[in-house]
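Here the complex is missing a single protein chain, while all its other protein chains stay put.
Note that the chains take the letters A, B and C in the order they are written out, and that residue 1 is the start of every chain.
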Amino acid sequence: MLNVFKGRPKYATVRPQEGSERKDFPDNLWTRCDSCGRMIFNKELEKNAFLCLDCGHHFRLTGRKRLAMLTEEKDFEALPPLLAVNPLAFPGYPEKIRQAQEQTGLDDAAIMGKTAVKGSPCILGIIDFSFIGGSMGSVVGEQLVRGFERALKERLPVVIFSGGGGGARMHEGIFSLMQMAKTAQAVGRHSRAGLLFISVLTHPTMGGVYASFASLGDVILAEPGALIGFAGPRIVQETTRQELPTGFQTAEYALAHGMIDAIVPRSKMVDYVGRLLLWHR
Amino acid sequence: MLNVFKGRPKYATVRPQEGSERKDFPDNLWTRCDSCGRMIFNKELEKNAFLCLDCGHHFRLTGRKRLAMLTEEKDFEALPPLLAVNPLAFPGYPEKIRQAQEQTGLDDAAIMGKTAVKGSPCILGIIDFSFIGGSMGSVVGEQLVRGFERALKERLPVVIFSGGGGGARMHEGIFSLMQMAKTAQAVGRHSRAGLLFISVLTHPTMGGVYASFASLGDVILAEPGALIGFAGPRIVQETTRQELPTGFQTAEYALAHGMIDAIVPRSKMVDYVGRLLLWHR
Amino acid sequence: MQAFEWEKPVLALEERIAELKQFVDGAEMDFSAEISHLQRKAAKLRKEIYENLTPFQRVTMARHPKRPTTLDYINLLFDEFTELHGDRTFRDDGAIVGGLALFEGLPVTVIGPQKGRDTKENIARNFGLPHPEGYRKSLRLMKQAEKFGRPIITLIDVVGAFPGIEAEERGQGMAIAQCIEEMSFLRTPILSIITGEGGSGGALALGVGDRVLMLENAWYSVISPEMCATILWRDSSRAAEAAELLRLTPTDLLKFGIIDDVITEPLGGAHRDHAFTGMQIRSFMRRYLATIMKIPVDRLVEERLARFRRIGKFSERSLADL
Partner (left out) sequence: MQAFEWEKPVLALEERIAELKQFVDGAEMDFSAEISHLQRKAAKLRKEIYENLTPFQRVTMARHPKRPTTLDYINLLFDEFTELHGDRTFRDDGAIVGGLALFEGLPVTVIGPQKGRDTKENIARNFGLPHPEGYRKSLRLMKQAEKFGRPIITLIDVVGAFPGIEAEERGQGMAIAQCIEEMSFLRTPILSIITGEGGSGGALALGVGDRVLMLENAWYSVISPEMCATILWRDSSRAAEAAELLRLTPTDLLKFGIIDDVITEPLGGAHRDHAFTGMQIRSFMRRYLATIMKIPVDRLVEERLARFRRIGKFSERSLADL
């Protein structure tokens, strides 16, 4: 499944090979910070957890990079892989999937597996925005549900990093919508068994992802500046014809409006999540 | 307890006699409507459920008049009476109580008993504003709790008309405050047994009465125009130094802000409550 | 009444027949055979037209201004509706109505989004687009129903949750998520009926039923055809094409196992005959309520969860297997 973790061939879909993966941050180039404009050498950026060296801006992370920050190869046991089909025979969808697979090296947008964070065992999920906007189709929904079911069976906490900018995956139509119910119910079963779910909202967490499992954490964290909301800002603006308030739908805005528990900078995320897990053991 | 219902000597405190009761609406006089200014002959007012004949303004009702509108003598079994003591030795409190007793003919501000409304058995409570502002001291708290306990034992619904303008009864200090917890807990036990509580907010329901049992109805009704809130309007104005919005803390305002289920005119109250009771039998 | 483009052939024919009848009323010859022949032909044409509606034509039907709204249906289906208001936290949202009512003598909780029937009501009801407090009110009433073991009927007709600034501030996504989650575990029977539009999470927040029924000219989709067209082609006017792709009609959804049954409407749509539509829904409600009310509540909840657990199409293979 993941190139960074080649050790588990049974579950690991290692196609395409690392060379063919499109890199968000090619090693020998520079990237300009969206926030302060500083040019940063990509190797420096990587060393700094993809935080701007000047302003702390949180660059978007691929799922596998996120995973590498949270846990180690030897500790990650991925769930059996699933592949998307085209239930509505939606034109162009299979090509879109194939392209995303080639670009990311992932089967679909969700990385799910059993691991330990800071020594505390848990089920860890990461929704990768770079796979069709991190949208939730049948595969992502099923993976999440299986993650919660596995956690329920083994009485483990669940940690999900949601970067689902598109929310539902339109190309799977009603099947995609139903993943909202399916995942919310999986959280519900797990929660009603007294188990912990930490939901971490990374940039961006919107639509059907936000309006289902991601909102149902016992503790909801967010990375600084992450876009969090139900309707996209453009739709809100077009519908209401009002100017959007400064910082609308940012993590900071969500915090002020009582929707999330805390904003945690990426540099402190592992410790923070690790502490919560430890206190709930 | 009640002059209107003399049939139950065991529980009925019939002192003072009817003649000595201060009448809010003496028979042969006229009363001016606070709302539209019309002069109404009191006998007419009484015939019209103390609603203004012109504008429908809801005049404040004494507990016994309210009771007479909801049920009949033969159907009302009052709970054993209780009398206030003076736990803090608060100066002037015993006199205040005695005066209220003489003016209202009640032991304290709460009328509680078992009855049937429109044929549905229930525990019925009425807080009478004319007894020290309908404030909740130890007696009111205990009577309410006994009402809910009786209802729990017999698996009956509870209907309370709250006209507690003063909220807690200051003269009983901390004992009065604790009645909020005591009554809220009584509601909680009754509710957790799957039983119905209809809370009817009459003018005025404020402070510790509103912030405890009265807010905990499965269904919360209010009479038109009733003042409903936690802090009194004068305190709000003095604290915030802002002009209060039109209709601030009225039943209509509470409805718009999502706090109550419905506003029910007095003329329809018996039918409305009766229907809810019937549907929950 | 507003006529649809595709109705025009049959409407024109029916007009001719009416003229002809008027003409022959004064004549001596007997045209009755011809007229009844024409009438049969018109009926056949009407049936053909309505049996071959495109998905987007159905979407248009679902939005007909004279189509019954939730309060109309409540009137048609229940007795003594007693509306209960408010989320007990912030506001009473007029875009969702709910309360108690009798269904053929049985007390039930009924909830649904409410579109306005005229401009003034549309403003009060925010054009039927709920805010978070509408969903919170709905959840409050559902929990009340659960406490008293009362069946819940949800009538769904909503293009989507309101995409507004305040709606976002007050947690539109969170409110929907909580509704979906809590509705899933309610220990009381739930019957959901999509009567008109079933748009996205805003509809699903009311749609986690033990049985989900759908009117013939209703639609249910993850996204509105217009929005889908905007995303695909940056052109919302191509909504008709998008509607084809989304497979949002009752026929498709029944096939997919998303809904349990389709409630037939009068020929030409529910707006042509409210009373008849109400009778149709009543008979489905009677049947499905009887079924789910018979199921012990533990099993009911398990089956409800299982119903949604099953939904999703994927392959168990991995890229490595290909």
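The working rule: a residue touches a chain if its C-beta (ideal position, glycine included) is under 8 Å from a C-beta of that chain, and two chains touch if they have at least 3 such contacts.
What you see is a predicted model; the values in this text were computed from it and never measured.
Between the chain not shown and the residues B:G56, B:P121, B:G173 or B:P224, the one that touches is B:G173. Considering the whole complex, the residue from B:C52, B:C122 or B:M259 that touches the absent chain is B:M259. Between the chain not shown and the residues B:F76, B:F161, B:Y210 or B:Y272, the one that touches is B:Y210.
The chain that is not drawn here is touched, among residues B:G56, B:P87 or B:P121, by B:P87. Contact with the chain not shown here comes from a single listed residue; of B:D128, B:E142 or B:D218, that residue is B:E142. In the full complex, subunit B touches the omitted chain through residues 1, 9, 11-15, 80-85, 87-88, 90-91, 101, 107, 138-139, 141-142, 145, 168, 170, 172-182, 184-185, 187-189, 192, 206-208, 210-216, 229-232, 235-236, 239-240, 242, 244-245, 248-249, 253, 257-259. Touching residues on subunit A toward the chain that is not drawn are 191, 194, 196, 218-219, 255-262, 272, 275-276, 279-280. One chain is missing from the display, and on subunit C it is touched by residues 88-90, 132, 136, 170-171, 174.
Assume only the chains that are shown with their structure count from here on.
Leaving out subunit C only, with every other chain where it is, the touch network divides into A | B. The greatest centre-to-centre gap from subunit C, using C-alpha centroids, is found for B. One finds 54 Å separating the Cα centroids of subunit A and subunit B. Centre-to-centre separation of subunit B and subunit C, using mean CA positions: 43 Å.
Counting partner chains per residue, subunit C shows two or more touched chains at no residue at all.
Residue positions of subunit A touching 2 or more other chains: there are none.
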